[in-house]
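Only a portion of the chains appears, each positioned as in the full assembly.
The first chain written gets the first letter, and so on, giving A and B; residue counts start at 1 in each chain.
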Amino acid sequence: MSISLSLLEITQQLGGSVSGSSATLINRVGSLAFAQHGAISFFSDTKYTTQLHATESSAVIVKPEHASLTNLPKIITDNPYAYFAKLSQLFNPDYVAAVGIHSTAVIDESVQVLVDCSIGPSVVIEANVTLGKNITIGAGCVIERNSVIGDNTKLEANVTIKHGSQIGQNCHLYSGCVIGNDGFGYAEAATSDNQKYWVKIPQIGRVIIHNHVDIGANTTIDRGAIDDTIIEDGVKLDNLVQIAHNCRIGAHTVIAGCVGIAGSAIIGKHCKIGGAAMILGHLSIADNVTISPGSMIMRSIHKSGTYTALMPFQEHEAWLKTAANIRHLSQLTDKMGQLTDKIKVLEEAIEKLTSQR
Amino acid sequence: MSISLSLLEITQQLGGSVSGSSATLINRVGSLAFAQHGAISFFSDTKYTTQLHATESSAVIVKPEHASLTNLPKIITDNPYAYFAKLSQLFNPDYVAAVGIHSTAVIDESVQVLVDCSIGPSVVIEANVTLGKNITIGAGCVIERNSVIGDNTKLEANVTIKHGSQIGQNCHLYSGCVIGNDGFGYAEAATSDNQKYWVKIPQIGRVIIHNHVDIGANTTIDRGAIDDTIIEDGVKLDNLVQIAHNCRIGAHTVIAGCVGIAGSAIIGKHCKIGGAAMILGHLSIADNVTISPGSMIMRSIHKSGTYTALMPFQEHEAWLKTAANIRHLSQLTDKMGQLTDKIKVLEEAIEKLTSQR
């Protein structure tokens, strides 16, 4: 399949205005650095001006204020990156799996599968699962009893949905993710001879995922202990993310890979959480907060802004000294106090000497 | 299924004493904040006293010293949280999968499956696997040759058990976990023209898991290089935890999500390891050690206690200064020494001046 569109046809579908030859034909997207003839790229940051001047793209998408930076045919729009994303979706439509139920799928007789759905090999769907329209379930997925999957939602191969989970519409769940696993809840108890052990607390809440949510490969979202774990509209989770029981992730928040969010944390809307950041349990993060990658957040954040907690890296020998100094920072601070006192004494002595002259 | 018990009936099964109407009927557990009529909650920390006063629960579980804080019907016990856990287990018994072997399971003829076991769709069980009584194996699990699964152990869907692993009794393995994967062991070698490359060291040890162990979703436990990796009784592992080859995790230790434990680390009993903590290889941690979340432990710990290694988080602009200061901490310390020396010189000069008056 090959799609070819003129700049004019593109702007008729996606808006924006053309500068230069509107008949220029485009058949794919590309990066400024590597694109070839026939491709369109985007430019939205002047630090890439050199790449813009050297690009072999047939056209570029630019902001109005950057239009004069290139003589190439161009589409002018306020948000070139988002425009590029939508245009790439035009050139690269989602793969459509063949509709129908594979003969090796095991589907409980209580489940209704509409004719526009695609159910892959070895899929297991247990009793009383509710499936919407136009759903794709990849090979090897397991959907346990009493779950709900909304219209147009796609599960890639080898996804596991635990019992009672609710997945909204237009969601995309990637391979290996596990939704609705028991939360990590144990109470410490002791035997009559005072041997301590852990008693599991049944995890009877659910996972509720709203619409337009993407969940990365091998990411895990635990069911609530008593109440539910909730992922709101438009949230995007990267790979290997852990969302513990009773979290609530606010709408349109993005969470990069390897992040862990501990139990009962409440994350605001439109937050951006960098890779490998960690958020402790039972705290809340305001809307529009950005957490830098690798940062551990251990108290609630009530104000939007960017927050960071990172050791700067150094060559190992230099770091050894830094680490020793950090361990002795209290002594350094104490010593600073002592020096301050001594200087005060000296100042007084000198004042006395001076006045005695 | 609905269970309803009076406070009297509850204490007859689980101990403790009733204060208030012992005929109060309870049909589920709930949190102080969200419970409704018919539910029972627990209270064990006075910071939740406001919630206690406002709760709509029909009864609460409290310590003796907190009994006077509420007029609700109550059960009095020394450990309300553990009591609550056991009571929740009464109201929420484990789901029991239908016994029998699904027609799509592939089980080697050398394997004996007892009639009280449940083997789900597309399960694969290889040669010479030994299965105990009352075992549940979820859809898509793969159990490789020569493994052993103890009585009453449950594998959720899509668990992988590598060859020769031994899983004890009453264990619970969650979806996507991989037990007995090859450890990460390579020796650096060089070709005759001095090109370096890695030679894999065959990983010939096993994973041995004792009884009452829970293993979270997508968690990985590697087999030993030569000797075995061992997880002792009652250990609870959360999701996305990595246990490398030849580790030994002491009994009743709990490890939260996203933790990594490097090769040959020996962790004591009754330890609590916070989420995303990391423990380096070839070191040992004493019993009853608590590691704070996100903390990297790089030396052995010989004494019980709580250990922490975290950068405090700050607004990004403030952090930039902090990071620069940390990089220059050695200079700061050096400068402190210089100032100390200068002050000594000044003190001597003043003493001299004073004595000369």
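Throughout what follows, contacts are C-beta pairs under 8 Å (C-beta built on N, C-alpha and C of every residue); 3 or more make two chains touch, one makes a residue touch a chain.
As the structure is a computational prediction, the values presented were derived from the model and not from experiment.
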Total identical subunits in the assembly as filed, 2 in place: 3
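Just so it is clear, only the chains that are shown with their structure count from here on.
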Chain centre separation in whole Å, for subunit B relative to subunit A (CA means): 24
Residues of subunit A defined as touching subunit B within the complex: 104, 106, 122, 124, 140, 142, 144, 158, 160, 162-163, 176, 178, 181-182, 184-190, 196-202, 204, 218, 220, 222, 226-227, 240, 242, 244, 258, 260, 262, 278, 280, 292, 295-299, 305-312, 314, 318, 321-322, 325-326, 328-329, 332, 335-336, 339, 342-343, 346, 349-350, 353, 356
Subunit B to subunit A touching residues, read off their complex: 29-31, 34, 79, 81-82, 84-86, 88-89, 91-92, 95, 102, 104, 120-122, 138-140, 156-158, 174-176, 212, 214, 216-218, 234, 236, 238-240, 252, 254, 256-258, 270, 275-276, 293-294, 310-316, 319-320, 323-324, 326-327, 329-330, 332-333, 336, 339-340, 343, 346-347, 350, 353-354, 357
